[in-house]
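Before I ask anything, let me first share the structure, which is written out below as structure tokens.
For this depiction, one protein chain was excluded, whereas all remaining protein chains were kept in their positions.
For chain A:
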Amino acid sequence: MITTIFSHQVLALRRQRVLLVLVAAILLATALAGALGWSSQSTIVRVFDEATRQLAASGAPAPPNPFLLKPHLSLLSNMVVYIPLVGALFAVILGHISIADEESSGLGRLLFSRSMSRAQYTTGKILSLALVLAGLLLASFAVSLAALLLVNQGISVADLGRLSLFYTLSWLYLVPFALIGMITVLLTTSRSLALLSAMGAWLVITFAVPQFTSGLRPTQSLNPIIEPIGLSQAFFQATAKAQPLSIVEQYKAASAAILDTAPSVAVMDTVARVMPLLGFVAILTVAAFALVRTHDFSRSASHE
């Protein structure tokens, strides 16, 4: 029965135009990240050449080669920004559609007339969302790999491993947002309220929490290179304790460590950053199972 729910959900999402939009947006974002990375590389080369020429003309020594400071996978550093922005928002929408469409179409009423438990239903739903997200990220991985091969003229086995690990982490980051999209439908009585509540959660996690715990203004969160911010205020001395719970910051820091675009840290430090994310997934999964168990599927959610 889990397989039935799983395959029905994947089929329903494939039939949705929204899914096409999501795939196109994710691929576009990945291509954009690659193009920006390429632009960044070529800008550095041209600025370095010009600086060397001007310094040589004035008799000054050549500046240090900035590429020694620029890691290979930094080409994809914009993906670390796009996953929490584009990916997470779309994961919310996927999760929302997976439950809300069944209620709108009245399918929710029929579902449990079959010999199916609510746990099987939830498992099928979560697995299908996880698979669709994995498919999206796999396509994005392919585009990233192509960009790296094109710009860097090749990729080492170690970098390929880092890239795979980064996409695995990104998948883990997106799953809770799909769960949030599901849970808000189960918690609210109207479809619009559900979607807006889920988006509210996304905004808080992505923009508000980092400002509270690290003083990052919303637009600072959009830049892949973040300058350190002084956190000497008493306010931050209190709120910085909650920094491990800011999953977007943990994701960005772990991604930077995996892609080697940040100063080296111990492997266990990176693992420690992933733990809150795993905890978040576990809590939301338990909540989804509990809410599906008590949800009244006989109601029709044609309410806006």
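Remarks
Just so it is clear, contacts are C-beta pairs under 8 Å (C-beta built on N, C-alpha and C of every residue); 3 or more make two chains touch, one makes a residue touch a chain; residues count from 1.
We adopt the following convention: contacts and distances are computed from a predicted model.
For the omitted chain of this complex, the UniProt record lists the protein as "ABC-2 type transport system permease protein", which is one of "Xanthine dehydrogenase small subunit", "NADH-quinone oxidoreductase subunit H", "GLPGLI family protein" or "ABC-2 type transport system permease protein". Touch with the chain that is not drawn comes from one residue among A:M116, A:V151, A:M199 or A:A287, which is A:M199. Per the touch definition above, the residue from A:I5, A:L76 or A:L89 contacting the chain not shown is A:L89.
Of the candidate positions A:M1, A:I44 or A:A290, contact with the hidden chain is made by A:I44. Looking at chain A, the residues touching the absent chain are 17-18, 21, 25, 29, 32, 36, 39-40, 43-44, 46-48, 50-51, 54-55, 63-64, 66, 69-70, 78, 81-82, 85-86, 89, 93, 97, 100, 104, 191-192, 195-197, 199-200, 203-204, 207-208, 211-212, 215, 217-219, 222-225, 227, 230, 232-233, 235-236, 301-304.
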